[in-house]
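Complex shown without one protein chain; remaining protein chains in place.
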Amino acid sequence: MEQQNTATAHHVLPLSLYFTVAGVLFVLTGITVAISFVHFGEFNIIVAMLIATVKASLVALYFMHLKYDNKLFMAVFLSSLIFLGLFLTLTMTDTMHRGDIDPIKEHPIKKEAVFYNK
Amino acid sequence: MSVATTANYLNEEKGLKSWLFTLDHKRIGMMYLFAVMIAFFLGGVFAILIRLELLNPGQDFFTADTYNQLFTLHGAVMIFLFIIPAIPAALGNFVLPLMLGAKDVAFPRLNLASFYIYVVGALFALYSIVAGAVDTGWTFYTPYSTTTSTSVISMTLGAFILGFSSIFTGVNFIATIHKLRAPGMTWFKMPLMVWALYATSIIQVLATPVLGITLLLLIIERTIGIGIFDPAMGGDPVLFQHFFWFYSHPAVYIMILPGMGIISELVATFSKKKIFGYKLIAYSSLGIALISFLVWGHHMFTSGQSEFSSMVFSFLTFFVGIPSGIKMFNWLATMYKGRITFEAPMLYTIAFMFLFAIGGLTGIMLGAISIDIHMHDTYFVVAHFHYTMMGGTVIAFLGGMHYWWPKIWGRMYSEKWARVAWALIFVGFNVTFFTQFFLGSQGMPRRYYNYLDQYQPLHMYSTYGSWMLGVGFLIMAYYLIYSIYKGPKAPNNPWGGLTMEWQTTSPPIQHNFEEQPVLEHEPYDYDTRMVVNDQLIKKEDVKEKENINV
Partner (left out) sequence: MEHAEKKPSYLQHHFADMEQQTDAAKLGMWVFLVTEVLLFGGLFGFYTFYRAWYPEMFMEAHKYLDVAMGTTNTFVLITSSLTMALAIRAMQLGKKKQTIAYLAGTLFFAGVFLVIKYFEYSHKIELGMLPGKLYFFDGIQAANPHIFFSVYFTMTGLHGIHVLIGMTIIGWVMVRTMRDDFSPEYYNPIELTGLYWHLVDLIWIFLFPLLYLIG
């Protein structure tokens, strides 16, 4: 099964590995569907994203060969996720806090400030 | 000394088809240069017209609607068709493989494709100009951009396509820098221009796709009304600004980083001195690339975004000035006790440091929410970004163009006329834009074609400055084009540079180097190396042989 290529020393993964990964992906898909029928409230999305991340990692590491290739490729790919995360997180500082200041604005101005004593 | 009529990349293959189907990075770079120069001219014409209208208050030449189109087109053309591609795709394409000691970029066909994609995008943008133009400002803010009847779709489609050109250039440069360095050229022996292009490419690759999806969503909003940015449909117009500026802020670093790379090259070469703090400058390029993604909300302090996010973005904005400051001090330290000569490229270098300092510092000022509340959408902002984009990037671009001109064409330009043009551009620029800091702090809003009488004197000076700028650029165009045909032949290494592009002929042969060059010295190693008669030699060899005091 394992064959060394003269030119590029590419190593051939065994057939069983591919089918195992595919099998695990199928099982995880089933799990993620089944779990969605159980109500964990806020946690549903976290669980779903965790399972999706595991599935994605399997595809990336084995089908896309990231586990066996130059570590640079993994760094490149991960960086895209990090920057996407930055975009979502920093924008959420707006999304989640829009209008927060409105109740504060509704208070009358505090007249104790020295400014008003002139 | 020079290679007059020997074969080089310009004359080896002849005919239009050999240019249109070329895979040679040098020819592709030149085609880009030609295209961006046309774009710069077009954007400049719009600028002159804007300033003409603003010479006096009230309506002079244009209606308000036309004026809105003028500043929108000035911005869109200058940003998308000129400044984003200019240094990377025109100069960078030419110089990068040469500096690395490579025969071409990693993906020559992708390179040609990215040029043609640029052309297609430019055609869409130009079509938009004649088909009713756009009057939203180059920022396309919703809800106006989703409702105005002007040709928003063709312009945004053009920008979307241009984005792919930018992305492909970035992909190409990253692969080239990783894989095609000459033997002996480790990461920390690369020229700083290469570090700058690398950092720029990282930004291009990470940020441009978000612009792509933003414009796509805008187009879909205009066509079928998905409601993402429409408050009447539960959407949020401020969200457009988040999406838009997530690209457009890093984009300004796409503009300035290659310029800073050029300045690093010029400072070392024209001070004949090893660059101070090489690693710091290299890391600061990456630092700028990273931090640039964290600050976009400083364009949105008055947009209605949450005050909390304004505070977060303002805080992060102050950090982005640090790596730029590091570069500035390192360049000055390089010049200190150097053997400085003041040819045109060095004049542009000094101008850059002065002008970018002003631009950068006023940027930090604007990063403070309390100042920005008053200055947002005034001429203060306009002055700030012209000092950085024009006083920074364009000046660096001009410096780089003069520096590599002899390498590109094998001809020298007229140094005298170069200095005349430089003086006109430098003075003209300051007259045009320094006045605008005052206009802005006194309350003159941007994108207004009419104004109160009190602003008229400053507007008048600003317009006179724009005329000086125009004359300077026209002179430059004349002597540069003249030099291509009639300029004196250039030596291989007119400036005594130590980077690899100077070790080959001017202009270079088609495959760049006769033999694969090997890097044997530290970057900018003026301590131990010098250039005599176009040859790069070790100083100790010269000392021994001729007992010269070097």
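As written, the chains take the letters A and B, and residue 1 is the first residue of each chain.
Note that in this section a residue touches a chain if its C-beta (ideal position, glycine included) is under 8 Å from a C-beta of that chain, and two chains touch if they have at least 3 such contacts.
Model, not experiment: these values are computed from the prediction.
Participant: For the chain that's not shown, point to the residue among B:Ala7, B:Leu20 or B:Ile226 touching it.
Facilitator: Spelled out, the listed residue whose C-beta touches the missing chain is B:Ile226.
Participant: Among the options B:Ala106, B:Ala196, B:Met328 or B:Leu498, which residue touches the chain absent from this view?
Facilitator: B:Ala106
Participant: State which residues belonging to chain A touch the missing partner chain.
Facilitator: Here the touching residues of chain A are 3, 5-8, 10, 12-13, 15, 18-19, 21-22, 25-26, 29, 32-33, 36-40, 44-45, 48-49, 51-52, 55-56, 59-60, 62-64, 69-70, 72-73, 76-77, 79-81, 83-84, 87-88, 91-92, 95-96.
Participant: By the contact criterion defined above, which parts of chain B meet the unshown chain? Give residue numbers in ascending order.
Facilitator: Touch with the absent chain occurs at residues 97, 102-108, 110, 167, 170-172, 174-176, 178-180, 205-210, 212-214, 217, 220-221, 224-228, 233-236, 239, 243, 511, 515-516.
Keep in mind that, in the parts below, only the chains that are shown with their structure count from here on.
Participant: In whole angstrom, how far does the Cα centroid of chain A sit from the Cα centroid of chain B?
Facilitator: Taking the mean C-alpha position of each chain, the two centres sit 34 Å apart.
Participant: Mind pulling up the chain A residues that touch chain B in the complex?
Facilitator: 72, 79-80, 83, 86-87, 90-91, 93-94, 96-101
Participant: In their shared complex, at which residues does chain B touch chain A?
Facilitator: So the residues of chain B in touch with chain A come to 178, 206, 210, 238-239, 242, 246, 293-294, 296-297, 304-309, 312-313.
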